[in-house]
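Have a look at this one.
Only a single protein chain was left out; the remaining protein chains are all shown in position.
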Amino acid sequence: MTEHKHEPVPFRTFILIWFALLVLTVVTVAVSRVHLGAWNIWVALTIASIKSSLVVFIFMHLRQESKLFKIGLLTLLIIVAIFIGLTFTDVLYR
Amino acid sequence: MTNEPLKYTGFYSESPRPGILGWLLSTDHKRIGIMYLVCIVTMFLVAMCLGLALRLELIAPGPTIMGPQTYNATFTVHGIIMIFLFIIPSIPAAFGNLVLPIQIGARDVSFPKLNLLSWYCYIIGGILAVISIFAGGGAPDTGWTFYVPFSTQTTTNVNLAVTGALMLGFSSMLTGINFVTTIHRLRAEGMGWGRLPMFVWTLYSTAWIQILATPMLGITLILIVLERVFGAGLFDAARGGDPILYQHLFWIYSHPAVYIMILPGMGVISEIIPTFSRKPLFGYWAMAFSSLAIAFAGSLVWAHHMYASGMSDFAILVFSFLTFIVAIPSAIKVFNWVSTLYKGSIQLAPPMLHALAFIFNFAIGGLGGLALGAAASDIHLHDTTFVVGHFHYTMFGGTGFAFFAALHYWLPKFTGRMYNHKIAVISWGLVFVGFNVTYMAMQAVGVQGMPRRYYDYLPEFMPLNVVSTVGSWVLAIGLVMMFVNLWNGIRRGHPVGKNPWGSATLEWTIPSPPPMENFGEEDPIVTKGPYDYKGVVADEY
């Protein structure tokens, strides 16, 4: 099995990402204090998704991993979406 | 009668530790596989006795050998043991461990220590499940589904049984992680995806379900325990909960779980049919992708267990439609097995007989599944013994027979001894006939309207119930005969060579039983497909 090692990610990159995460946290708290009706939850989820992709791709080194890891993650997300989505075919129409 | 005792050959003799510790602390996949096999067969025999008791109770209306509470506890424990301790781990954990690494030309699985850990999880789960029968408030009486609100209110030993099931789920999940990683990372040189034996493909699909569905069982069971401890009302409508959501969470795991049960069985059949037809498997890629398709489609259809639960009509429509999709890949498999048989040089050895019985039973079970998948007919059949019959046709007639097929096919490889063929064929006949009588009668009486999970019934259901109970005795005699024959084979059978069946997959190129290292110092280089029988000769035994 050929073993390829990851190049170390520079400290600077991590710190920048961390800073971005902090900013996004402030944004999400600030936005949540504004009444947007049903949109609040979607804005919150969008920001959370952005934050988590930063964590997944940079902090967790997914960017450096092979395709297999990315396909696996995609499969997971599809399955979670199916579980939630199909449950709602019941809940929303009861 | 012959030769030196078994324990002095192959991986039985080469252990870094002596005696029992050499097994309990072994990280070798073959030893772990054998340990699984022993436990699983034991559990099967225990739950089989419970099943016989259930059938005996139903031979006549009214209490025959047990009262209602005992009956409830018996079918619950029969279900928990059969599902969580027998069928789910049967083929993947036992034969998956034994065969998978060898079939892909590896020395072991990717994480051998994790493999041992998952065996310990299995044992702890099994022990907890068994203790729950005897300790505290009595054996759980909820049915293996643990439906709320009853499961959060009954005073019986649900907590312990649920914790046991949780451990078993953990074990199954760890095995799944191990197998996916192993298949991706440890294939031998030349073992491309197009050369994987079909058994490996089905284990691969199964392992993905184990990873992506089992945790849902975990959280569901955790919630039952929390609910019983805190009484928070998570599934109590008066306190903002939703009892139907419990059923959703439960079946999000438990429906994919039936594919954890059946897919590896299909893999076993796909190995045996070509071997004993002396023909390559028909439609290799169709078979491979239908395994993945079943795994995926299996995660879309869980709520077809819930048509009568009070779920929305729209959901019933959606899930009924999706359910029929699963029939497509399943049918692809059946047709491809039949096409493999066509014009083959068929040899009716014991494994082959079990495999053919699998196709027959599974087809009946599958068609019954369509009757249950259609919402209209399901409302009529729901909670009748037709459902029980259908379930046993797919799980026992399917996976059970595949497990027996696997025993007859691979045990000579892993013990180095051959069982008596004549007795094997007779016992197969008894099991096959007994099985069909038992469960066909059960399905028939279900169509007439006999409800399931009752210890008592109306007198007009009696004739078919008697037939079913008598069938269960034939079945039991056949099973006992089969296991005794296999045991005698292990103890005193003729030694076999590398390849008694003339199979072309890698495990038949190494000695029986295999040495600790599987392939010795050199890793194998694979140069041909798993069903390329050219030049493969069966050893005499």
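A and B are the chain letters, set down in written order, and residue numbers restart from 1 in every chain.
Keep in mind that, in the parts below, a residue touches a chain if its C-beta (ideal position, glycine included) is under 8 Å from a C-beta of that chain, and two chains touch if they have at least 3 such contacts.
In the analysis below, contacts and distances are computed from a predicted model.
**Q** The complex lacks one chain in this depiction; which UniProt name from "Mn2+/Fe2+ NRAMP family transporter", "Putative ABC transport system ATP-binding protein", "NAD(P) transhydrogenase subunit beta" or "Cytochrome c oxidase subunit 3" does that chain carry?
**A** "Cytochrome c oxidase subunit 3"
**Q** Just to verify: which one of B:I20, B:A238 or B:V537 makes contact with the chain not shown?
**A** Looking across B:I20, B:A238 or B:V537, the contact with the absent chain belongs to B:A238.
**Q** Touching the left-out chain: which of B:L24, B:A60 or B:I177?
**A** Going through B:L24, B:A60 or B:I177 one by one, B:I177 is the residue touching the chain not shown.
**Q** Considering the complete complex, identify which of B:M216, B:V268, B:L341 or B:L506 is in touch with the unshown chain.
**A** B:M216
**Q** For the chain that got dropped from the picture, name the residues of chain B it touches.
**A** 14, 16, 25, 27, 107-108, 110-114, 173, 176-178, 180-181, 184-186, 211-216, 218-220, 222-223, 226, 230-234, 237-242, 245, 248-249, 252, 516-517, 521
**Q** Since one chain isn't shown, list which residues of chain A touch it in the complete complex.
**A** 1, 3-6, 8-11, 14-15, 17-18, 21-22, 25, 28-29, 32-36, 38, 40-41, 44-45, 47-48, 51-52, 55-56, 58-61, 65-66, 68-69, 72-73, 76, 79-80, 83-84, 87-88, 91-92
The rule is simple: only the chains that are shown with their structure count from here on.
**Q** How many angstrom between the C-alpha centroids of chain B and chain A?
**A** The separation of the two C-alpha centroids amounts to 37 Å.
**Q** Applying the document's contact rule, which stretches of chain A touch chain B when the two form their complex?
**A** My answer: residues 1, 68, 75-76, 79, 82-83, 86-87, 89-94.
**Q** Please name which positions on chain B make contact with chain A in the complex.
**A** Against chain A, chain B makes touches at 184-186, 208, 212, 216, 244-245, 248, 252, 299-300, 302-303, 310-315, 318-319.
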